[in-house]
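One chain of protein is taken out of this complex; the other chains stay put.
Chain IDs A and B follow the sequence of writing; residue 1 opens each chain.
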């Protein structure tokens, strides 16, 4: 249980003071969020959508969280005598407060069954679980969780408060910022895919750049972010990357982007800030995607203009037989276009003939 | 070597008595399946396709397996004096019997090099291999194989007879049923991709649901099944999920589905029973796909009607130059359609003019 005043203070800190909050009518103890109609003692409910105002007003929750501007439509002219938190963004409050209510547990210390190589630095407040590895030169910050089976390579570093789930791998030299979450089997800093062609064969070029993540980055399960060839592959602060995603060598991803699962980005592509990428989008290498752009799901991107845009594109799903027919015609679109152009010309001639005939 | 009567008894059990079998002409010992023309002592051959009847009849296999209705076309009027198994479904017999002939080996017991945390329950018939982890509150059933590098989180549970291959991860609270197979580097119960937008940034929402698999589920290598946000992500009995697949939070997948590799399903989508999904299909979130539906490979699904259907859709592969041309025209299809409509109108006018002229 948390006193709501204490919770507000911690949310304020997490939000860097940017979330406006004002408590009135009490300081109850709370332990969880519940939907308004199920909530009771110790519960919080929040209102994001004013359409649900009436259910919300009748809730028996210990604390109601809503925007001040919605108060009139919820409660009418007089505020009830109960604990109410006016908050600029109730849904963001829910997210921040949930992080406090459901922290990822850590047990500080290095397990005797872990392998921390001589020359590694592990903060005493960090947990290094059994069968985790921290190689020489690596640095593990305060309050970091290095779960079982995690590998932190030579000279890699992990910022304070970061959580790394079991069996994730950080190759040598990888940099992970503060407050990041790295899901299981993510691979950071694997070799970029670089080869010199030589007599019909492919000669491996050692990849000497790093993978560098900013702060508050999330990397999904089984996602791979290759190290750069010479320069680094980078992911900016606050960017959230879902599962099964591939980022190629020398990609530079901006801040506060989101990528849904199964996205692939080939090498040397630059993605600006606040870019949203839908699931299974595939993006070619050596492209620059401006800040504020959006890419729809399952869309293949091979180029981009100078301006931010919202692009999408995939073949529509159709009943199997219709699909086969439509696909066959798609393949013959150039022919169809030629036929249309020829027909336009012919019709113009006919019109002329008719006019001449009329004349 | 197995006496065929013993094998039949075990197949009968595996198939829950649903596979009709009748042995005649002997009870030989057998150890493997071989194609009819290569088979000899100790071998079984089965006939699925009556076109191969003649080769099959001449086989020197110790046991022939076929449907009773194919006997006349294979042997003529008189059955030969040899061991014959009449079976409703010879191919299913092959599959069930192969499971008996080639079991996944286990060595019961917990390795001293594993880490089984206090408060975990491991059945004494289960194997927990070196560097495997079973956290407190977790339950590991009878005859389970927990391979090296596998992580079974707090309060997770694994049903009897399940096989978990090296380096797979079950986050805390994950439930895996009986008789499941989890391939290497599969990740079950990783955080769903849930964030609250806040001033252009993304605030992580702790994911508190679970990942729950039924019985006889297969999960492929490097496949990821996220835990639910509040409710669970579920996969029904008998569903088979190939490699490199992503299931998002709160997905509910039915029973006896198959998904080929590289499929992605965004969150909160419901898939019915007996649904077949082709490789690399991409399915949006919050969709309901009725039982008995089928989705072709590389197809992007963004919605669905009420009825089961078979949907497909991808751009046809063409010689590179033709593709570029067809794609350029695809982009201009709206223009082409307008031109076609204009032409239809114009032709109608011309026809009218001509008629008028004729009148």
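Quick note on the criterion: a residue touches a chain if its C-beta (ideal position, glycine included) is under 8 Å from a C-beta of that chain, and two chains touch if they have at least 3 such contacts.
All values reported here derive from a predicted model rather than from experimental measurement.
Novice: Check each of A:51, A:204 or A:286 against the chain that is not shown and name the one that touches it.
Specialist: The single option touching the absent chain is A:204.
Novice: Would you indicate which residue among A:46, A:151 or A:165 is in contact with the undisplayed chain?
Specialist: Selected residue, touching the omitted chain: A:151.
Novice: Can you work out which residue in B:67, B:82, B:106 or B:240 touches the chain that's missing from view?
Specialist: B:240
Novice: Which one touches the absent chain: A:190, A:292 or A:334?
Specialist: A:190
Novice: Of the residues listed, B:4, B:110, B:260 or B:301, which one is in contact with the missing chain?
Specialist: B:260
Novice: Since one chain has been left out of the picture, which residues of chain A touch it in the full complex?
Specialist: For chain A, the residues touching the absent chain are 115, 131, 133, 149, 151, 153, 167, 169, 171, 185, 187, 190-191, 193, 195-206, 208, 222-224, 226, 244, 246, 248, 262, 264, 266, 282, 284, 294-296, 299-302, 309-316, 318, 322, 325-326, 329-330, 333, 336, 339-340, 343, 346-347, 350, 353-354, 357.
Novice: Which residues does chain B use to touch the chain missing from this display?
Specialist: With respect to the unshown chain, the touching residues of chain B are 15, 18-19, 89, 91-92, 94-96, 98-99, 101-102, 113, 129-131, 147-149, 165-167, 181, 183-185, 218, 220-222, 238, 240, 242-244, 256, 258, 260-262, 274, 279-280, 297-298, 314-320, 323-324, 326-328, 330-331, 333-334, 336-337, 340, 343-344, 347, 350-351, 354, 357-358.
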